[in-house]
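To start, I am sharing the structure in question, which I have written as structure tokens.
As you look at this complex, bear in mind that one protein chain is not there, while each of the others sits in place.
Letters A and B mark the chains as written, and numbering starts fresh at 1 in each.
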Amino acid sequence: MRHFTSIRQLGSLEEALKAAKYVKENPFADQALGRNRTALLVFFNNSLRTRLSTQKAAMNLGMNVMVLDVNQGAWKLETERGVVMDGDKSEHLLEAIPVMGCYADVIGVRSFARFQSREDDYNEVILNQFIQYSGKPVFSMEAATRHPLQTLADILTIEEHKTKARPKVVMTWAPHPKALPQAVPNSFAEGLDMTGYDFVIANPEGYDLAPEFTRGIKVTHNQDEALEGADFVYAKNWASYEQYGQVLSKDMGWTVTSEKMALTDNAFFLHCLPVRRNMIVTDDVIESPRSLVIPEAANRVVAAQTILKMMLESL
Amino acid sequence: MRHFTSIRQLGSLEEALKAAKYVKENPFADQALGRNRTALLVFFNNSLRTRLSTQKAAMNLGMNVMVLDVNQGAWKLETERGVVMDGDKSEHLLEAIPVMGCYADVIGVRSFARFQSREDDYNEVILNQFIQYSGKPVFSMEAATRHPLQTLADILTIEEHKTKARPKVVMTWAPHPKALPQAVPNSFAEGLDMTGYDFVIANPEGYDLAPEFTRGIKVTHNQDEALEGADFVYAKNWASYEQYGQVLSKDMGWTVTSEKMALTDNAFFLHCLPVRRNMIVTDDVIESPRSLVIPEAANRVVAAQTILKMMLESL
Partner (left out) sequence: MRHFTSIRQLGSLEEALKAAKYVKENPFADQALGRNRTALLVFFNNSLRTRLSTQKAAMNLGMNVMVLDVNQGAWKLETERGVVMDGDKSEHLLEAIPVMGCYADVIGVRSFARFQSREDDYNEVILNQFIQYSGKPVFSMEAATRHPLQTLADILTIEEHKTKARPKVVMTWAPHPKALPQAVPNSFAEGLDMTGYDFVIANPEGYDLAPEFTRGIKVTHNQDEALEGADFVYAKNWASYEQYGQVLSKDMGWTVTSEKMALTDNAFFLHCLPVRRNMIVTDDVIESPRSLVIPEAANRVVAAQTILKMMLESL
């Protein structure tokens, strides 16, 4: 595996979960792999979990880490080719990316959907320029359409808590004040499709995800029906794909409350965080003993370390 | 010692000073202790000395270090429980803190008084949430009411320069254009109370510190009288505790000048820095050979390393 931008690139999810289990039990066992190797983590957007868990994962592997917040302390970057650069942008991605490549052995990139053009976002313009021009292995720390390190941590968390071979997992849309990208739900759908779980997506009309991510997956516009018998509830907001980037609804009838959780089979609650309390989920649900949001976040180190280890092994 | 938020938690100051002396002479002797341990330093506020000296201390101990500036590159954090999070804050401390706890072995927190509510500040709302929810040992890198790493460095510096067993130490208020927290003077009073020094606090009326920090300590409103025969002058501004957070005076008659220093017994000058020159202290006093501000700042590494070492030993 040279680049890691989608959970599908793992090939065998089973093997990846086995590798993750090993990493979790032996976090410091592979420091020879990372010695004198540098991970460069490039952030075009905010980050808490990804920033810390990926640093931690790289250090566990004995790597050197450099963090670059592109919008703090570096230069404003031009992304369009052919432009006469007489404005406020001092540097072009076409130089900045290969330069970063010179200083790193692997590059992590966070670059959210910008909602200016569905085509640009779904073509992963920024991430793909890193792959094309950096000359180094690139991994996504959440790009415009996917967040595969999150998905790997999510599935690992489900695997650790499931009590049946084929649990029912419901990913439900929930309300949020602002337009959020589809990266997490797309990626979760992609990952769950690789499991044998009974997987259902519930969202209001107008919020269906891009068809390439939901092909063959049950989608319903009735949340209550979906929640029935669920073993895991994965809540997430996203903006509309069809009316791209629009907030069509803030319907608090979709908030995950204890009444909603009562419809399930005593389900666990999952969310990738950060979460808007009392919009996405009520205080009592997220604080309940069935909430897995913290172990799920803790598994972000394991997911990042598993992937970095695979990338180091391929160098 | 699990958490370190007050100099009083040291129990024996004498033992701590002995430990500090060892650390200063053998800065790299304990790297086995820190190996594969991660210190997460969380800043809600600006920092120069604390940021650098704590990183240095952790690295001297062989630890990995991650620095998080909460207001740069992370998410705006909600602190009130029960809020419908439909505003500009994307994440709740109740999630952010345990998440940070997952990625660290010890957590340093800088969180200044906000002067919105004396009760909230004096209850150390932010720091205590880290203690309650992170699941990890927490140390203060200056909180709302105390700055114990500073105090330890201060006392260490006095110990290194005193020429009598029981020096006279005067902490004097001095003018400043803005409202500053009471953390440093509170903490210094707390620490000096553990020594056998002759300790006096001088401040204008209306500037008495909170009674729990000055119990049994001599407080005067006459600076000249206090300075008489002093061996050490510790200058500091703070806003009023009684009229909480107010600037009641900018009286330049309290500035520490060479005329004021002439009242002392050729005293050393101390200040925690950053210092406003020619408000708190004149150029000539801070630049004089009796000024200890730089060795005092250098001792911040020793203080942080002493505390981190104790915390590592308790893990």
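Everything below uses one rule, namely that contacts are C-beta pairs under 8 Å (C-beta built on N, C-alpha and C of every residue); 3 or more make two chains touch, one makes a residue touch a chain.
The model shown is predicted, which means the values in this text are computed figures rather than measured ones.
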Options B:M1, B:V83, B:A179 or B:L273, residue touching the unrepresented chain: B:L273
Chain not shown, touching residues in subunit B: 27-28, 43, 46-49, 51-53, 55-56, 59-60, 69, 72, 177, 273-279, 283, 286-287, 293-294, 297-298, 301
Absent chain, residues of subunit A that touch it: 36, 38, 40, 64, 66, 68, 72-75, 78, 81-87, 90-92, 94-96, 98-100, 102-104
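The rule is short, and it goes like this: only the chains that are shown with their structure count from here on.
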Centre distance in Å when subunit A and subunit B are each reduced to the mean of their C-alpha atoms: 39
